[in-house]
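Note that this complex is displayed minus one protein chain, with the remaining chains in position.
On to chain A.
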Amino acid sequence: MGELRLMKGNEVIAEAAIRCGCDGYFGYPITPQSEVMETLMNRRPWDETGMVVLQAESEVASINMVYGAAGSGKKVMTSSSSPGISLMAEGISYLAGAELPCLIVNVQRGGPGLGTIQPSQADYFQATKGGGHGDYRLIVLAPASVQEMNDFVDLSFELAFKYRNPVMILSDGAIGQMMEKVELADYKPRWTDEEVKEISDSWAAIGKSPDREQNIITSLELESDRMERNNIRFQAKYQKIQENEVRFEAIDCDDADYVIVAFGSAARVCQKTIQLARAKGHKVGLLRPITLFPFPTEEIKKMAGHVKGFLSVEMNAGQMVEDVRLAVNGKVPVEYYGRMGGIIPSPDEVEKALEQKLIGG
């Protein structure tokens, strides 16, 4: 068993980054995730593992530092919260276009605009449909516990390098700020420069040796037929991700008449809701997507064959419900229930909504 600690979600992101051999973190303070950089600066990983930590002058600069360091074949990351992620959108699009592996953590707060510093899931569209300009996808992981904040850092880097694609951990202010018991991973050494060369010399800008062509990190292609070939290659990659990387948790779904679909903090609330519903004699299950892209479309499609309806529960105005409806494709009713403005719904109100909107009565 690994080391057990009581930690905040944000602190765990920092700890997990150091332990998984991350080479660099570039960020800018914003509530409710500033503890990520604060923890890193306090831990001084440059003395311990050689990991670089830098406070940039803006989110714009930090994501572009990530671009430079990721294009160097290194394991690098940033973290921010919703308004900061909007500022990074340009850089994220370039990272996707240049096919660079990296980790972006979004500890969401309510919006639009400056909005609120309270937890929210209102960046679902932004995270899963692209967010910046151009046709691209991020791999999006949605942790529902401090333990998953820990586990998904290493997983993110694994997926980022497997597909040469940016990965986003889409968390929220509740999971970032709350303390839970967490089992920390063991230390993995950072890649040496020799290992970086071995792993990424086919594409990374690590210095051109005489025996190979130039490596150029770019998203630019002015010739339309070549650009379209790039686009087709990206789409094929996203398709492969859709086929191979779907992750979800299904709780009490086997005998369920009704299924709640919820991720992150909302899913934790709904775990209690299904208990309340079952105590009243309703057979209700919970499907928790762990990857938001790729979305568990096939699983929902299968369930649509034998359940009576779905309720998508979200801390936003109803975003994921669109993906649930696409998967269900009209076979059974799909309803939405959610709260906005930084409010976390209670298990009771979700249970009531379930009865009113789906079960009837």
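Just so we're on the same page, a contact is a pair of C-beta atoms (placed from the backbone, for glycine too) under 8 Å apart; a residue touches a chain by one contact, two chains touch by 3 or more; residues count from 1.
FYI, contacts and distances are computed from a predicted model.
Of the names listed as "DNA polymerase-3 subunit delta", "tRNA N6-adenosine threonylcarbamoyltransferase", "ABC transporter substrate-binding protein" or "2-oxoglutarate ferredoxin oxidoreductase subunit beta", the one that matches the UniProt record for the absent chain is "2-oxoglutarate ferredoxin oxidoreductase subunit beta".
The missing chain, though absent from the display, is touched by one residue of A:69, A:241 or A:324; that residue is A:69. The chain omitted from view is touched by exactly one of A:184, A:206 or A:326, namely A:206.
Contacts to the hidden chain, counted on chain A, fall at residues 23-24, 26, 52, 54, 56-58, 60-62, 64-72, 74, 76, 90-91, 94, 98, 193, 204-210, 214-220.
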